[in-house]
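With one protein chain withheld, the remaining protein chains of the complex are depicted in position.
This part shows chain A:
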Amino acid sequence: MPRPTKGARLGGSPAHEKLILANLATQLFQHGRIKTTETKAKRLRPLAEKLITKAKKGDMHNRRQVLTVVRDKSVVHHLFTEIAPTFAERPGGYTRITKIGQRKGDAAPMAVIELVTEALNQVSVSKAPASPKATVTEAPAEETTEAVTEAPAEETVEATEAPAEETAEAPAEETEAKKDNA
């Protein structure tokens, strides 16, 4: 039995939804970061990451498959020649969604989705004893990617911050981990 796509349905019809997601993906690769609603960002993330995975393979077959979604040839060229090489050693998790609060007109929760541009950093051990609860809930594979997305500066910060800060950080990481698993 086919499993429905995760997340909310968008637009008025399946064709409209495909068009919305294709346009969002095109704009994301064109500009690097786009502001959209949280729901659309959550639907865009898996699509964009699959396209980047195809771009990393880089051959003609994959390029034609990407062209069925992103119709703009110049954007596809940019994706294959400039974006994909920057993700060469990154094992997934190419995009990042940050919630930025509600839109003024209709109070829709907005988010910024962006391509991760930070360099890939290896996980350091100093963080594990600092937040044992977060490490337990996170899968071992998750640990490496999670540390990657967070700046290394944060580790030194967390060590100096008050423990109240720590509790605020921990749930944030858990939700991040859940989203990444999804």
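Convention: a residue touches a chain if its C-beta (ideal position, glycine included) is under 8 Å from a C-beta of that chain, and two chains touch if they have at least 3 such contacts; residues count from 1.
Just so we're on the same page, contacts and distances are computed from a predicted model.
Visitor: Can you pick, from "Succinylglutamate desuccinylase", "Large ribosomal subunit protein bL32", "Predicted dithiol-disulfide isomerase, DsbA family" or "Heme exporter protein D", the UniProt protein name of the chain not displayed?
Guide: "Large ribosomal subunit protein bL32"
Visitor: Which residue from A:8, A:67 or A:100 sits in contact with the chain not drawn here?
Guide: Among A:8, A:67 or A:100, only A:100 touches the chain that is not shown.
Visitor: Need a quick check: the contact residues on chain A for the chain that isn't drawn.
Guide: Given the touch definition above, chain A has residues 98-101, 112, 150-151, 153-154, 157, 161, 165, 168, 171-172, 175 touching the missing chain.
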